[in-house]
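Note that one protein chain is taken out, while the other chains of the complex remain in position.
Chains here go by letter, A and B, matching the order in which they are written, and residues are numbered from 1 within each.
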Amino acid sequence: MTWEVVLRVGLVAVAFLTLPLIVGQTEHKVMAHMQARLGPMYAGAFHGWAQLIADGVKFAQKEDVTPRAADGPVFRLAPAVALLPYLLVLLVIPLGPGDLVGQQLDVGLFFVLAVVGVGVVAVLMAAWASANKYSLLGGLRAAAQLLGYELPFVLSAASVAMAAGTLSLPGIVAAWQPWWLLWQLPATIVFFVSGLAEIRRPPFDMPIADSELVFGYMTEYTGLRFAFFLLAEYVGIVVISSLTAALFLGGWHGPWAESVGWLWMLLKTGAVAFVVIWLRVAWPRLREDQLQRLCWLVLVPLALAQLVLTAGVRVALS
Amino acid sequence: MSIPGAGLGKGLAVTLKTLVTPSTTQQYPDVAPELPPRSRGVIALREENCTVCMLCSRECPDWCIYIDSHKEEVVVPGAARPRQRNVLDRFDIDFSLCMYCGICIEVCPFDALYWSPEFEYAEYDIRDLMHDKDRLGEWMATVPPPPPHDPLGEPSKEETAVAKRASAS
């Protein structure tokens, strides 16, 4: 029993360490080719497959600088706080049918939403403790953005939970049916868009807008701590992609789901992650007011309408 | 642009098209670049053609050609008196000054200077960019052969002269 738990946690840790690297490498290459470049070609000899490992080694060698004016303990703690929520979330995302999941949790969806919300605290900690006006501005932007987008994020997730009649992530995936793609389409879009905003990816990267805020709340970070923030960003992509795949795209559903369900889940996650990268390349950054307008005037009403629709269909079906 | 979001769709389409189009990047140190045959890489010197007329040195806009020479008497059998001949002692081009205008090559009346497409002669010290006549001579091997005449163009002066002489005799 305990061995099984250790094994599961170990496997999730492996996924936590490899999937973000794969996503990061894919981003390097896809982004390069979308911009008619080649991207990394040297590290690892074959098309630069080891670029991120080389980056990790580089980060580990760099000096760990804490600014003199910074609030040391808070400054040093922030990267860990940023990384931890995503690690916890990965525990409950179902990979395949049955109990192919890190940890069966009765209120898995709720757990995910709650824990992802904690990431804001890390951003505020990093922003404030850096003693840098750009960092603080970036942190305030991030907090405003995350507080706003939390609402459509939770509401659209609530819609699918209502449709499935359970809060457990494996339960939702098991209850999923192909026609939900159409029925839950608005919720899918709202969830994906607000998820993008939650992980502060372009076009929602106003908090770290490098052309105006240097790098937002990450400006003062160096070495491994900075690498932690970057890792958190890529784990965030994995988490949001896999959540979108599990909640709205049917997770492990597909032909021969019983045997290769996990492959379907990984493929769907990869496809969503590709879209995340694609949007970064193709779209310009949203201005701060456009960002809030999109959230409150488009996504929240859309999510609420979807909730009404979901409730109506549920009542009509039962 | 009447449909809202059309621009966003176009952005996605453009990037996707670029993604599936092979990149034209040349992996330079691994793969030699494909340069046009007449590329202006470096100036090569055919020493035996040089008569030390100094035209190149005088026409050079930034004075980067340095020429030293001395006169030698050549006794030509059957001639009334020995001929004088200029012998090249030094022919240096300072490539830290050269701006690759090619005027020296244009003005050389005896075809002693050529463009070579060779370009990998960077140095760690700027003073090492002063190339002497031996170095410039080495590059003659890399000078591509002159392009063939345009088959539809006028024949060269030499050809017409030969043809005229042949028809006259």
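Throughout what follows, contacts are C-beta pairs under 8 Å (C-beta built on N, C-alpha and C of every residue); 3 or more make two chains touch, one makes a residue touch a chain.
Convention: contacts and distances are computed from a predicted model.
*Asks:* Suppose you had to identify the omitted chain by its UniProt name; would it be "Multisubunit sodium/proton antiporter, MrpB subunit", "TIGR03960 family B12-binding radical SAM protein", "NADH-quinone oxidoreductase subunit J" or "Peptide/nickel transport system permease protein"?
*Replies:* "NADH-quinone oxidoreductase subunit J"
*Asks:* Tell me the shown chains the invisible chain touches, ordered by label.
*Replies:* A
*Asks:* Just name the one of A:74, A:224 or A:260 that touches the chain not displayed here.
*Replies:* Of these options, the touching residue for the absent chain is A:74.
*Asks:* Write down which of A:136, A:173 or A:286 is the residue touching the left-out chain.
*Replies:* A:136
*Asks:* Where the complex has a chain not shown, which of A:34, A:93 or A:124 is the residue touching it?
*Replies:* A:124
*Asks:* Touch as defined at the start, partner being the missing chain; which of A:12, A:41, A:89 or A:167 qualifies?
*Replies:* A:167
*Asks:* Of the listed residues A:150, A:205, A:220 or A:233, which contacts the missing chain in the full complex?
*Replies:* A:150
*Asks:* Please give every residue of subunit A in contact with the chain that is not shown.
*Replies:* For subunit A, the residues touching the absent chain are 69-71, 74, 105-107, 110-111, 113-115, 117-118, 120-121, 124-125, 127-129, 131, 136, 139-140, 143-144, 146-147, 150, 167.
Rule of thumb we're sticking to: only the chains that are shown with their structure count from here on.
*Asks:* Nearest whole angstrom, what separates the Cα centre of subunit A from the Cα centre of subunit B?
*Replies:* Measuring from centre to centre gives 57 Å for this pair.
*Asks:* Quick check on the complex: what are the subunit B residues that touch subunit A?
*Replies:* Interface residues on subunit B, with respect to subunit A: 8, 11-12, 14-16, 18-19, 21, 23-25, 27.
*Asks:* Subunit B touches which residues of subunit A in the complex?
*Replies:* Touching subunit B from subunit A are residues 30, 32-38, 41, 278-279, 281-283.
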